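In what follows, a single structure is set out as structure tokens and then discussed.
Excluded from the complex is one protein chain; the other protein chains are retained at their positions.
On to chain A.
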């Protein structure tokens, strides 16, 4: 049986709806990355396709296949960059064919927020009245990128961040030691996926490096420029994590500077760095830094030239 961690309220809502036979034909599952959207979607699929009495039973043929990701009537779309009109047309065709085995079909679209505006518009009609017994489940990190016209056609399940104490509990249950569990549950922002990502030693190295580089950036001198630029280029694949680490750190510095309270900080293992940097930064500079990092992130998201975006960011940071 698929276990959706920590989202009891939403699971309960789904089960209640389902048991009353009131499941809609299209859903949006939204929530931050790593909160368990895919797992929730597979849970739903498994319920819909389950052959057993006590749905989802977890033991019948369909449940097992859904769990192992090889059910022929569960179509999973996972985009790389974006989903355009043509992809949606192909998808519509797939949706309009009959299921291979039973009478039900589930379409899971991961990254529905990556569907272009044209694509979303092209999807509207299918979404409103899909063929009988077809369920469309869209997963979106950022629901603000989804058109209102799409949203109003779906039942929306919001997967929220869970209490950090719950994350910690979970981490302890998979044999993470106390100290790490405390730190990562703090940094996880209430998302188990984040915490799991952080357990990876590569992430830990990345985090240390990023914080290191950031401290150097705070006390810029032009000699470092090339090295810092190289760092960003090397970590192009993880740029979101790098930015997230920096933004979290900026937040900590700002909070610490204003309240002088260590217990409000998230990066509890880097208190020294935070203390140090809070001396280097003025409030104005902190705000400017945050603004610049956000705008750089926005530019990269909008497919600006990566190298240029970083160079501009670094140049602007020097000006502050």
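Definition applied: a residue touches a chain if its C-beta (ideal position, glycine included) is under 8 Å from a C-beta of that chain, and two chains touch if they have at least 3 such contacts; residues count from 1.
FYI, contacts and distances are computed from a predicted model.
When the listed names "Phosphate transport system permease protein", "Sarcosine oxidase subunit beta", "tRNA 2-thiouridine synthesizing protein B" or "DNA-directed DNA polymerase" are checked against UniProt, the chain not shown comes out as "DNA-directed DNA polymerase".
Shown as candidates are A:57, A:85, A:206 or A:304; the residue that touches the absent chain is A:85.
Touch with the chain that is not drawn comes from one residue among A:4, A:29, A:108 or A:122, which is A:122.
Chain A meets the missing chain through residues 9, 13, 16-17, 20-26, 32-33, 85, 88-89, 92, 118, 121-126, 128-129, 132-133, 141-142, 144-145, 148-149, 151-156, 158, 160-161, 163, 189-190, 243-244, 247-248, 250-251, 254-255, 257-259, 261, 264, 275, 278-285, 287, 290, 294-295, 297-298, 301.
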